[in-house]
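The complex is shown incomplete by one protein chain, all other protein chains being positioned as in the whole.
Now for subunit A:
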Amino acid sequence: AVPGSGGAAMCSGETLSVLRSDSYADLSQYRDQHFRGTRYDQERLLRRSSTLYVGNLSFYTTEEQIHELFGKSGDIKKVIMGLDKVKKTACGFCFVEYYARGDAENAMRYINGTRLDDRIIRTDWDAGFKEGRQYGRGRSGGQVRDEYRQDYDAGRGGYGKTVQCQ
């Protein structure tokens, strides 16, 4: 609480739509297709979650770097690195769980869309970590996006897997 901006009352309960806008912290369009449960359950969990999915990481980005960056919006409970299912090495995503949802919201507002290891990273709400979700779901073991992409990305193993196999 800041002195001078006191508690709730009749007048302070009112706010304006223009000021309520919080688009960075809203749910995105993405829904995990592997989620076990109804769409409604999933969205309820997403709205209560303190866990973020973080994507477009370099394969070389470490847990320590993620901790440093995401620690700027609050105390981190846990970082779970995403792994290639076959190689068990980092494959460019992770989960960051905070103790408080408000801290995760600030990460969505101020860390999403900024750079880590020179790459623009993307954060999104996650319904909660479950064992097995730390693995890539692509056929080759990494993330799906690295299966099919055509471009060369030095931080993500070079060319996409399909291209590499040609």
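In this text, a contact is a pair of C-beta atoms (placed from the backbone, for glycine too) under 8 Å apart; a residue touches a chain by one contact, two chains touch by 3 or more; residues count from 1.
As a working rule, contacts and distances are computed from a predicted model.
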Which of "Trafficking protein particle complex subunit 6A", "dihydrolipoyl dehydrogenase", "NCBP1 protein" or "superoxide dismutase" matches, in UniProt, the chain that is not displayed: "NCBP1 protein"
Residue among A:57, A:91 or A:111 that touches the chain left out of view: A:111
Listed residues A:52, A:69 or A:96, member touching the removed chain: A:69
Residue numbers in subunit A that touch the chain omitted from display: 1-12, 14-26, 39-40, 43-44, 47, 62-65, 67-69, 72-73, 75, 79-81, 106, 109-111, 114-118
